[in-house]
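Complex shown without one protein chain; remaining protein chains in place.
Right after this comes subunit A.
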Amino acid sequence: MDNFLEISGQVFAKNGLITAFTLVGLIICLSYYLSNRFTKGRLHGSAIAISIGLLLAYLGGVKTGGQKGLADIPLFAGIGLMGGSMLINLAIVSTAFGAGLDEFRKSGLAGILSLSLGVPISFVVGALIAFSFGYSDPVDITTIGAGAVTYIVGPVTGIALGANSEIITLSIAAGLVKAILVMLSTPLIAPYIGLNNPQTAIIFGGMMGTNSGVAAGLGAVDPKLVPYGAMPATFYTGLGCLVAPSVFFLIVKWLML
């Protein structure tokens, strides 16, 4: 029996991507069962599946102490490939197949407006929290604020400004909290903010900006909305990396004088 388990384990580890397909299929199957049985489909199966994914990521982190959730367990390393940036980007692009160019034309301005509001708003919230917790160095405040933009803008800004590694870690954590919260809360909040049409999805993408959060959050609401939200979101991190270490830093420095 031990031998059989060992052989199975080796096969799973050697065929990582196939193991990931099987595991994710099982998670989704269980999620749709739970959704129908206990919520009568009100809480969508995909929202439950994403939550289970996050829970498994937490358990993986606790077990290994690594940074890649479940993918750090050798048996489930294929999850890292299946859910890595390469296939996520491919899947996001594929959702654009069948999306209407007209919707983007109609809401292009709203997308730009929400982008130019979304980045500063997240930054200001993060910076104010940092300030209220007693941080007074403009570099620290800017880096934590940038982390609230996305978990990529945080470290890019921190490294550019020469923040210490503790502050950079904190900024990544702030961005992670944001991404995970967007994943979990979007399907619950969508009905209250009218997030059920392409225009609102474009605004949502520009306001939230965190790629993984927007991708998962909108996917759980309605995969048809994904291309509309993902489009402005792909510019969000770039915009953040442009303004946080430059304009925003100068403003914070001036305010802290």
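As a convention for this text, contacts are C-beta pairs under 8 Å (C-beta built on N, C-alpha and C of every residue); 3 or more make two chains touch, one makes a residue touch a chain; residues count from 1.
We adopt the following convention: contacts and distances are computed from a predicted model.
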| item | value |
| --- | --- |
| Name under which UniProt lists the unshown chain, selected from "Formate dehydrogenase subunit gamma", "Malonate transporter subunit MadL", "Acetolactate synthase" or "Aspartyl/glutamyl-tRNA(Asn/Gln) amidotransferase subunit C" | "Malonate transporter subunit MadL" |
| Per the touch definition above, residue among A:Ile92, A:Val139 or A:Val252 touching the missing chain | A:Ile92 |
| In subunit A, positions touching the absent partner | 20-21, 24-25, 27-28, 46, 49-58, 60-62, 65, 67-71, 76, 79-80, 82-84, 87-101, 104, 107, 109-110, 113-114, 117-118, 121-122, 125-126, 128-130, 133, 144-145, 147-149, 152-153, 156, 169-183, 185, 189, 193-195, 199-200, 203-204, 207-208, 211-212, 215-216, 219-220, 223, 226-227, 230-232, 234-235, 237-239, 241-242 |
